[in-house]
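Just one protein chain is left out here, and the rest sit where they should.
Labels run A, B, C, D, E, F, G, H and I following the written order; every chain starts at residue 1.
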Amino acid sequence: MPDRSQLEAFQTPSDTPFVIEHVSEEFTSVCPKTGHPDFGHVTLRYQPRSASAGGVCVELKSLKLYYQSFRNEGIYYEAVTNSIRDDLVQLMNPEWLQIITDWKGRGGIRSTIRADHGDVPPHFRGR
Amino acid sequence: MPDRSQLEAFQTPSDTPFVIEHVSEEFTSVCPKTGHPDFGHVTLRYQPRSASAGGVCVELKSLKLYYQSFRNEGIYYEAVTNSIRDDLVQLMNPEWLQIITDWKGRGGIRSTIRADHGDVPPHFRGR
Amino acid sequence: MPDRSQLEAFQTPSDTPFVIEHVSEEFTSVCPKTGHPDFGHVTLRYQPRSASAGGVCVELKSLKLYYQSFRNEGIYYEAVTNSIRDDLVQLMNPEWLQIITDWKGRGGIRSTIRADHGDVPPHFRGR
Amino acid sequence: MPDRSQLEAFQTPSDTPFVIEHVSEEFTSVCPKTGHPDFGHVTLRYQPRSASAGGVCVELKSLKLYYQSFRNEGIYYEAVTNSIRDDLVQLMNPEWLQIITDWKGRGGIRSTIRADHGDVPPHFRGR
Amino acid sequence: MPDRSQLEAFQTPSDTPFVIEHVSEEFTSVCPKTGHPDFGHVTLRYQPRSASAGGVCVELKSLKLYYQSFRNEGIYYEAVTNSIRDDLVQLMNPEWLQIITDWKGRGGIRSTIRADHGDVPPHFRGR
Amino acid sequence: MPDRSQLEAFQTPSDTPFVIEHVSEEFTSVCPKTGHPDFGHVTLRYQPRSASAGGVCVELKSLKLYYQSFRNEGIYYEAVTNSIRDDLVQLMNPEWLQIITDWKGRGGIRSTIRADHGDVPPHFRGR
Amino acid sequence: MPDRSQLEAFQTPSDTPFVIEHVSEEFTSVCPKTGHPDFGHVTLRYQPRSASAGGVCVELKSLKLYYQSFRNEGIYYEAVTNSIRDDLVQLMNPEWLQIITDWKGRGGIRSTIRADHGDVPPHFRGR
Amino acid sequence: MPDRSQLEAFQTPSDTPFVIEHVSEEFTSVCPKTGHPDFGHVTLRYQPRSASAGGVCVELKSLKLYYQSFRNEGIYYEAVTNSIRDDLVQLMNPEWLQIITDWKGRGGIRSTIRADHGDVPPHFRGR
Amino acid sequence: MPDRSQLEAFQTPSDTPFVIEHVSEEFTSVCPKTGHPDFGHVTLRYQPRSASAGGVCVELKSLKLYYQSFRNEGIYYEAVTNSIRDDLVQLMNPEWLQIITDWKGRGGIRSTIRADHGDVPPHFRGR
Partner (left out) sequence: MPDRSQLEAFQTPSDTPFVIEHVSEEFTSVCPKTGHPDFGHVTLRYQPRSASAGGVCVELKSLKLYYQSFRNEGIYYEAVTNSIRDDLVQLMNPEWLQIITDWKGRGGIRSTIRADHGDVPPHFRGR
């Protein structure tokens, strides 16, 4: 099962706002309908709260392990995307956060799911 | 004939707004004037209504079969684009929806048709 | 001479606004100064008026023949772009229309000319 | 059914050997097992016999119509490739001939089939 | 465990030699040392024996299932490559066969392993 | 020395606003510090004043000769960019104008300088 | 008509063998069947005879004018390729010579024609 | 240690606002956790204060040496980005400034960190 | 100093010949003349001796650490390439081995050095 206990955070290093983006090109889960594996890219983009407000950042290795916990999970594209957003929002309570999943094709159709949290700046929306 | 009865929907998994995009690179229909086949890509992008408002998403395999039903249909670029938009709007009644069709060249000219429904956010318009 | 009589239109299929784009990658005319041929791409993008308002679309084959009528015409980049815009506006009276011409290099310099008609939406400007 | 009667030939224009290549990027047939459409590219490469030896070339439009006759045919990748090779060899009796079919993915696997006739020069083999 | 019993073959359709290539872009196994997943592409290229000599081809869906059976296997790059070659040679006894595995990076180093069986033609070697 | 006397203009062909872009990929000057040559691309983008307001366009061959006059000039990136902007503004008095210079690397660092004149539309800024 | 009198040659500068390649990306002629323009790239590759053997090279501007003389000529792909080869062989009597023409698509099929003269080295064949 | 004393500035050449961008593709530091080297690209983008307001620009060679001073520094992505921003803001006191660092992958995840100072124009945000 | 003691080997898994390629995109050393860092890619390609002949393969993590030992070494391109070849040949005594180093530019010139050991098959030479 997706294992949110893997996720760890560390204190953000600055009070000045900045934006962090992590792109995983090695995400895989399993289609709950067919049992065949799905492969995709997962983009996480967020602005941590400031250090003085107790802001934290997700630790990179823990993020990798968390993503790996989906490996044998039967779960739809839409649910993957919403789960990752919810788990990371709960961990970090960031100013804003985006999850974008890009899936290789099934039946000649490739898909992208975008889920936001909070007030994503306009220049990041739709990207 | 394009067969909208192929289309099936499932309940959207979340009340938080998110955006779904499906790109089919294997669309073909027939030019009603010359009888020669047309080949194109079809991009569907939409935001479902929230789960609590009865929002639904189009099921991916049913979408593939619906697209395949155009295979031997004599129909113009513009009509393909408008038909797909209308059928999917009728199925899902989404917050907003876009259809973009990109057609390989005829006579040295390649074409793109864009049709929207509802209030498409500015960062998705013209893409 | 550029032959606007080649251009034909057909009734737009919908009252819902949509946008049509045709890209010709096989445009050629002649430089009036040197007599050498110029080669370029011509992009036409427009929104027809609604069907109930008598809106029309340019017919694709007639557009090809119209472009071919520039083949042996001695005419500058800027004049090509303005002529095409004016002829197509006269034909279709669209909501808005854009012409973008991209020219292969002369003397190590390649050029792009953009001419608009009406209220082109912001997401199409400068593209 | 694939319709070899569509194929027409014309006399080759030269006694000097030369090589002709036609790449169709709009080939489609149907999977006999699943009934779903397959999409691929078909490359034909050959050297006609010399004019004085009665050499002929396949006519381009007839080749297009021949390829279109596979549109609703249930046929495997391997059989498509062998059929096209055999039909074109029978039509032209060329010095040598190659058929290469590149198929978009099924189940995450994309495929290429290569079939030769006669003594294909080493620099064309495996391409 | 890698499950060679998944593999099925069908009779080759021709006595004329031809070459088949299948590229899987969705291969994953597990590093036996670290337990982290590895991701790669697997290319299979081979020439079946002729039909009259009892030649067979690997069935595409069975190949996909066979590759999927490595999903949770702890196994090194080199062993993956040699195992696939040996299992497919045992299944098909082809004229010749190549396996090429391309692995995404570990520690900033990406790797390719090539294993051949029989007399691979020179134009396919090293590709 | 950069030779602004090379620059010539011609009357703009239209009262309708349009935008002209010229990209030179063959610009070279000399670093005043090291004496080594610098190589870059120069993009000029502008909207001429309307014909009835006496608007003019820079003539393309004269622009090429003007750029060539920098060939043996010892001059910094920033000064090149500001000089070209000032000389072209003086020549044409356009509605607005942009100069963007892209320089190949020195010491592993590549640079881009952007200088504007007048009210550049938002969709061209930062491009 | 294609005008071979445009072609001029100059004495080759060296007795040491070397190879010259000119690629024109702005070739156009007319299809004799449909009257529509064809667009293509023409590659010329050759080794001049040595200077002491009276070897000559084609002058670049004369080559451009010669290619331009096909602009309004109704002529098939195969005949264009053979004509250019024959005219340039007659002009230069080179050690060897290749003409490769690449044509943009007609009816979804793009074509390449290759014609050689003399003993083209193996590493240039098929390229 | 990162050595801000390496940084030198020179007077900006103009009172007209302009924008300077330097991209270093050869940045390396050391992961403080694992001791392994990190590799990335560093983009600096800023608008100097006007010359009459005492505006200065960072000198390019000094910037290179400053970046090189991180070579054996154990420091996290986020701290690199914030340090560079702070050191350059202190040096130049610019109108606005952006630092974007793009890092090659660790554990299959690649990262981008963006840190701004002052009022970065909207067309540069998120790029 | 380059530290060959980092290198470790393991027994090759097969008696059937196969070829291994490792590409490091994160190699850096220091120019002994200027003291500035050099950045490059290092490709290692080799065929181990057979298992029954005591053949061994270089262990991937040890290879990474060995490459990292060049980080602060003042050493020329040519010497880097020859050193790596010699150290790996001494470690593995392979059938054949290739080292290819690709270096980012210095003074506008980028370089590639190729060093072989033993009888490299023709299809790998010059690649």
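The definition used in the following text is that contacts are C-beta pairs under 8 Å (C-beta built on N, C-alpha and C of every residue); 3 or more make two chains touch, one makes a residue touch a chain.
Because the structure is predicted, anything quoted here is derived from the model rather than measured.
*Asks:* Please work out which displayed chains the absent chain touches and list them by label.
*Replies:* By the stated touch criterion, the chain not on view contacts C, F, G, I.
*Asks:* Using the touch definition up top, pick the residue from F:25, F:59, F:73 or F:86 that touches the left-out chain.
*Replies:* For the chain that is not drawn, the touching residue is F:25.
*Asks:* From the list G:4, G:36, G:64 or G:104, pick the residue that touches the absent chain.
*Replies:* If we include the chain that is not displayed, G:64 is the one touching it.
*Asks:* Hey, which chain G residues sit against the chain that's not shown?
*Replies:* Residues 12-14, 16-26, 57, 60-61, 63-64, 121-124, 127 of chain G touch the chain that is not shown.
*Asks:* Footprint of the hidden chain on chain I, which residues?
*Replies:* So the residues of chain I touching the missing chain come out as 76, 78-79, 81-82, 85, 105-117, 122, 125-127.
*Asks:* For chain C, which residues touch the unseen chain?
*Replies:* On the side of chain C, residues 36, 39, 104-105, 107-108 touch the unshown chain.
The working rule: only the chains that are shown with their structure count from here on.
*Asks:* For chain A, which other chain has the most distant CA centre?
*Replies:* Of all chains, G has its centre farthest from that of chain A.
*Asks:* Using the average of all C-alpha atoms in each chain as its centre, how far is it in Å between chain B and chain H?
*Replies:* 44
*Asks:* Indicate the whole-number Å distance between the mean C-alpha point of chain F and the mean C-alpha point of chain G.
*Replies:* A distance of 37 Å separates the two centres.
*Asks:* Chain E: which residues touch two or more other chains?
*Replies:* 25-26, 36, 39, 104-105, 107-108, 122, 127
*Asks:* Judged by the touch rule stated earlier, which pairs of chains are there in contact?
*Replies:* A-B, A-D, A-E, A-H, B-C, B-D, B-G, C-F, C-G, D-E, D-G, E-H, E-I, F-H, F-I, H-I
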